[in-house]
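Here it is, the structure in full.
Removed from the display is one protein chain of the complex; every other protein chain stays in position.
Moving on to chain A:
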(Lines give C-alpha, C1' and ligand atoms only; values in the text may rest on other atoms or scores of the structure.)
Protein backbone atom coordinates (compact mmCIF):
# COMPACT_ATOMS: atom_id res chain seq x y z
CA UNK A 1 0.00 0.00 0.00
CA UNK A 2 1.48 3.29 -1.14
CA UNK A 3 0.67 6.62 0.48
CA UNK A 4 -0.13 8.93 -2.39
CA UNK A 5 -0.79 12.65 -2.45
CA UNK A 6 -2.38 14.03 -5.62
CA UNK A 7 -2.45 17.77 -6.27
CA UNK A 8 -4.85 18.88 -8.99
CA UNK A 9 -6.81 15.70 -8.27
CA UNK A 10 -9.87 16.72 -10.29
CA UNK A 11 -7.84 16.69 -13.51
CA UNK A 12 -8.93 13.99 -15.93
CA UNK A 13 -5.42 12.58 -16.17
CA UNK A 14 -4.99 12.63 -12.39
CA UNK A 15 -8.35 10.94 -11.85
CA UNK A 16 -7.53 8.15 -14.31
CA UNK A 17 -4.20 7.67 -12.55
CA UNK A 18 -5.85 7.67 -9.13
CA UNK A 19 -8.20 4.89 -10.26
CA UNK A 20 -5.17 2.75 -11.00
CA UNK A 21 -3.73 3.51 -7.56
CA UNK A 22 -7.10 2.75 -5.96
CA UNK A 23 -7.36 -0.61 -7.71
CA UNK A 24 -4.08 -1.53 -6.08
CA UNK A 25 -5.42 -0.57 -2.66
CA UNK A 26 -3.29 2.53 -2.15
CA UNK A 27 -4.10 5.23 0.38
CA UNK A 28 -4.86 8.56 -1.26
CA UNK A 29 -5.04 12.21 -0.27
CA UNK A 30 -6.61 14.47 -2.89
CA UNK A 31 -6.09 18.20 -3.23
CA UNK A 32 -8.00 20.33 -5.73
CA UNK A 33 -10.09 23.44 -5.98
CA UNK A 34 -13.66 22.23 -5.91
CA UNK A 35 -14.85 20.38 -2.83
CA UNK A 36 -17.95 18.82 -4.37
CA UNK A 37 -16.02 17.27 -7.27
CA UNK A 38 -13.18 16.18 -5.02
CA UNK A 39 -15.64 14.39 -2.77
CA UNK A 40 -17.32 12.67 -5.73
CA UNK A 41 -13.92 11.45 -6.91
CA UNK A 42 -12.91 10.37 -3.42
CA UNK A 43 -16.07 8.27 -2.98
CA UNK A 44 -15.55 6.68 -6.37
CA UNK A 45 -11.96 5.78 -5.54
CA UNK A 46 -13.06 4.30 -2.26
CA UNK A 47 -15.56 2.05 -4.04
CA UNK A 48 -12.82 1.06 -6.47
CA UNK A 49 -10.66 -0.17 -3.64
CA UNK A 50 -8.61 2.73 -2.25
CA UNK A 51 -7.53 1.88 1.26
CA UNK A 52 -8.07 5.25 2.90
CA UNK A 53 -8.95 8.49 1.33
CA UNK A 54 -9.28 12.12 2.32
CA UNK A 55 -9.44 15.33 0.39
CA UNK A 56 -9.18 19.06 0.86
CA UNK A 57 -9.76 22.15 -1.18
CA UNK A 58 -6.87 24.43 -2.02
CA UNK A 59 -6.06 26.85 -4.80
CA UNK A 60 -2.50 26.11 -5.85
CA UNK A 61 -1.87 29.81 -6.31
CA UNK A 62 -2.37 30.25 -2.59
CA UNK A 63 1.29 29.49 -1.96
CA UNK A 64 1.02 30.35 1.73
CA UNK A 65 -1.36 27.41 2.18
CA UNK A 66 0.96 24.80 0.65
CA UNK A 67 2.97 23.82 3.67
CA UNK A 68 0.03 23.23 5.99
CA UNK A 69 -1.84 21.27 3.32
CA UNK A 70 1.12 18.97 2.82
CA UNK A 71 1.38 18.57 6.60
CA UNK A 72 -2.25 17.49 6.77
CA UNK A 73 -1.78 15.02 3.93
CA UNK A 74 1.28 13.57 5.60
CA UNK A 75 -0.53 13.26 8.90
CA UNK A 76 -3.66 11.74 7.34
CA UNK A 77 -1.71 9.12 5.38
CA UNK A 78 0.93 8.52 8.02
CA UNK A 79 3.72 9.59 5.67
CA UNK A 80 4.10 10.12 1.91
CA UNK A 81 5.54 7.73 -0.69
CA UNK A 82 4.34 9.25 -3.91
CA UNK A 83 3.19 12.71 -4.94
CA UNK A 84 1.57 13.45 -8.29
CA UNK A 85 1.30 17.11 -9.28
CA UNK A 86 -1.26 17.40 -12.05
CA UNK A 87 -3.05 20.76 -12.02
CA UNK A 88 -2.85 23.08 -14.98
CA UNK A 89 -4.75 25.47 -17.23
CA UNK A 90 -4.41 25.71 -20.96
CA UNK A 91 -3.73 29.41 -21.34
CA UNK A 92 -5.61 31.55 -23.80
CA UNK A 93 -2.56 32.67 -25.76
CA UNK A 94 -4.31 35.43 -27.67
CA UNK A 95 -5.74 36.95 -24.49
CA UNK A 96 -2.37 36.72 -22.73
CA UNK A 97 -0.76 38.72 -25.50
CA UNK A 98 -2.88 41.70 -24.48
CA UNK A 99 -2.71 41.24 -20.75
CA UNK A 100 0.31 41.22 -18.49
CA UNK A 101 -1.91 40.20 -15.58
CA UNK A 102 -3.25 37.18 -17.39
CA UNK A 103 0.17 36.15 -18.67
CA UNK A 104 1.63 36.23 -15.19
CA UNK A 105 -1.40 34.41 -13.77
CA UNK A 106 -0.94 31.58 -16.27
CA UNK A 107 2.75 31.34 -15.48
CA UNK A 108 1.89 31.28 -11.82
CA UNK A 109 -0.67 28.45 -12.09
CA UNK A 110 1.30 26.29 -14.49
CA UNK A 111 4.84 27.07 -13.38
CA UNK A 112 5.43 28.97 -10.14
CA UNK A 113 2.88 27.05 -8.07
CA UNK A 114 4.59 23.80 -9.07
CA UNK A 115 8.00 25.20 -8.19
CA UNK A 116 6.66 26.30 -4.80
CA UNK A 117 5.09 22.91 -4.08
CA UNK A 118 8.20 21.03 -5.13
CA UNK A 119 10.44 23.23 -3.01
CA UNK A 120 8.31 22.38 0.00
CA UNK A 121 8.11 18.67 -0.84
CA UNK A 122 11.81 18.32 -1.75
CA UNK A 123 12.90 19.19 1.77
CA UNK A 124 10.69 16.52 3.26
CA UNK A 125 11.59 13.86 0.70
CA UNK A 126 15.25 14.65 1.06
CA UNK A 127 14.93 14.04 4.79
CA UNK A 128 12.99 10.80 4.48
CA UNK A 129 15.31 9.51 1.74
CA UNK A 130 12.76 7.64 -0.37
CA UNK A 131 9.70 8.14 -2.52
CA UNK A 132 8.60 9.55 -5.86
CA UNK A 133 7.75 13.07 -6.93
CA UNK A 134 5.87 12.76 -10.23
CA UNK A 135 5.10 16.00 -12.03
CA UNK A 136 3.04 16.58 -15.15
CA UNK A 137 4.81 18.98 -17.47
CA UNK A 138 4.05 18.97 -21.20
CA UNK A 139 5.57 18.56 -24.65
CA UNK A 140 4.67 22.24 -24.98
CA UNK A 141 7.60 23.03 -22.68
CA UNK A 142 10.14 21.60 -25.13
CA UNK A 143 10.11 24.60 -27.44
CA UNK A 144 8.19 27.85 -27.46
CA UNK A 145 5.68 28.11 -30.27
CA UNK A 146 3.64 31.15 -31.24
CA UNK A 147 0.35 29.40 -30.54
CA UNK A 148 1.03 28.72 -26.85
CA UNK A 149 4.33 30.01 -25.59
CA UNK A 150 2.93 31.39 -22.34
CA UNK A 151 1.74 27.96 -21.26
CA UNK A 152 4.85 26.47 -22.90
CA UNK A 153 7.31 28.59 -20.93
CA UNK A 154 5.61 27.73 -17.64
CA UNK A 155 5.90 24.03 -18.54
CA UNK A 156 9.54 24.58 -19.56
CA UNK A 157 10.08 25.95 -16.07
CA UNK A 158 8.58 22.76 -14.63
CA UNK A 159 10.71 20.52 -16.86
CA UNK A 160 13.92 22.38 -16.05
CA UNK A 161 13.17 22.61 -12.35
CA UNK A 162 12.40 18.87 -12.09
CA UNK A 163 15.56 18.06 -14.04
CA UNK A 164 17.69 19.86 -11.50
CA UNK A 165 15.71 18.48 -8.59
CA UNK A 166 16.14 14.96 -9.94
CA UNK A 167 19.91 15.35 -9.93
CA UNK A 168 19.87 16.68 -6.41
CA UNK A 169 17.44 14.15 -4.91
CA UNK A 170 18.63 11.05 -6.73
CA UNK A 171 21.62 11.14 -4.41
CA UNK A 172 19.18 10.75 -1.52
CA UNK A 173 17.26 7.86 -3.10
CA UNK A 174 14.32 10.04 -4.12
CA UNK A 175 12.83 9.56 -7.58
CA UNK A 176 11.75 12.63 -9.55
CA UNK A 177 9.66 11.94 -12.65
CA UNK A 178 8.93 14.49 -15.39
CA UNK A 179 5.84 13.55 -17.38
CA UNK A 180 5.36 15.10 -20.82
CA UNK A 181 2.00 14.24 -22.32
CA UNK A 182 1.20 15.10 -25.92
CA UNK A 183 -2.41 15.80 -26.95
CA UNK A 184 -4.82 14.32 -24.44
CA UNK A 185 -8.59 14.30 -24.76
CA UNK A 186 -9.61 15.99 -21.47
CA UNK A 187 -11.81 18.93 -20.41
CA UNK A 188 -8.74 21.15 -20.86
CA UNK A 189 -8.72 20.46 -24.58
CA UNK A 190 -12.50 20.13 -25.07
CA UNK A 191 -12.54 22.89 -27.68
CA UNK A 192 -9.99 21.23 -30.00
CA UNK A 193 -10.98 18.99 -32.90
CA UNK A 194 -9.47 15.54 -32.20
CA UNK A 195 -7.32 13.60 -34.65
CA UNK A 196 -5.18 10.45 -34.63
CA UNK A 197 -2.44 12.01 -32.45
CA UNK A 198 -4.85 12.30 -29.51
CA UNK A 199 -4.70 9.95 -26.52
CA UNK A 200 -7.25 9.11 -23.83
CA UNK A 201 -6.50 10.02 -20.19
CA UNK A 202 -6.41 6.36 -19.17
CA UNK A 203 -3.59 5.63 -21.61
CA UNK A 204 -1.58 8.47 -20.07
CA UNK A 205 -2.42 7.16 -16.60
CA UNK A 206 -1.10 3.72 -17.52
CA UNK A 207 2.13 5.35 -18.70
CA UNK A 208 2.45 7.35 -15.48
CA UNK A 209 1.97 4.32 -13.23
CA UNK A 210 4.47 2.38 -15.30
CA UNK A 211 7.05 5.19 -15.21
CA UNK A 212 6.72 5.47 -11.43
CA UNK A 213 7.25 1.73 -11.06
CA UNK A 214 10.27 1.73 -13.37
CA UNK A 215 11.67 4.91 -11.79
CA UNK A 216 12.01 6.60 -15.17
CA UNK A 217 13.32 10.18 -15.35
CA UNK A 218 11.50 11.81 -18.26
CA UNK A 219 8.61 10.17 -20.10
CA UNK A 220 6.80 11.31 -23.20
CA UNK A 221 3.25 9.94 -23.27
CA UNK A 222 2.34 8.33 -25.57
CA UNK A 223 5.96 7.48 -26.37
CA UNK A 224 5.97 8.58 -30.02
CA UNK A 225 6.03 12.19 -28.79
CA UNK A 226 9.70 11.77 -27.93
CA UNK A 227 10.44 11.50 -31.65
CA UNK A 228 8.06 14.29 -32.64
CA UNK A 229 9.59 16.66 -30.08
CA UNK A 230 13.10 15.67 -31.06
CA UNK A 231 12.26 16.82 -34.57
CA UNK A 232 10.53 19.98 -33.36
CA UNK A 233 13.58 20.88 -31.28
CA UNK A 234 15.95 20.08 -34.15
CA UNK A 235 14.39 22.52 -36.62
CA UNK A 236 16.87 25.37 -37.05
CA UNK A 237 15.71 28.73 -35.74
CA UNK A 238 15.59 30.52 -39.14
CA UNK A 239 13.21 27.83 -40.40
CA UNK A 240 11.24 27.60 -37.16
CA UNK A 241 10.72 31.37 -37.22
CA UNK A 242 8.89 31.18 -40.52
CA UNK A 243 6.66 28.29 -39.53
CA UNK A 244 3.41 28.93 -37.67
CA UNK A 245 2.90 26.10 -35.22
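By definition in this document, contacts are C-beta pairs under 8 Å (C-beta built on N, C-alpha and C of every residue); 3 or more make two chains touch, one makes a residue touch a chain; residues count from 1.
Criterion: contacts and distances are computed from a predicted model.
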{"item": "Protein name, per the UniProt record, of whichever chain is missing from view (\"Polyamine aminopropyltransferase\", \"Putative hemin import ATP-binding protein HrtA\", \"Pyridine nucleotide-disulphide oxidoreductase\" or \"FAD/FMN-containing dehydrogenase\")", "value": "\"FAD/FMN-containing dehydrogenase\""}
{"item": "Residue in contact with the excluded chain [from A:2, A:20, A:37 or A:51]", "value": "A:37"}
{"item": "Candidate in contact with the missing chain, chosen from A:20, A:48 or A:72", "value": "A:48"}
{"item": "From A:25, A:129, A:164 or A:187, residue that would touch the chain that is not displayed", "value": "A:187"}
{"item": "For chain A, residues in touch with the removed chain", "value": "12, 36-37, 40-41, 43-44, 47-48, 187, 190, 193-194"}
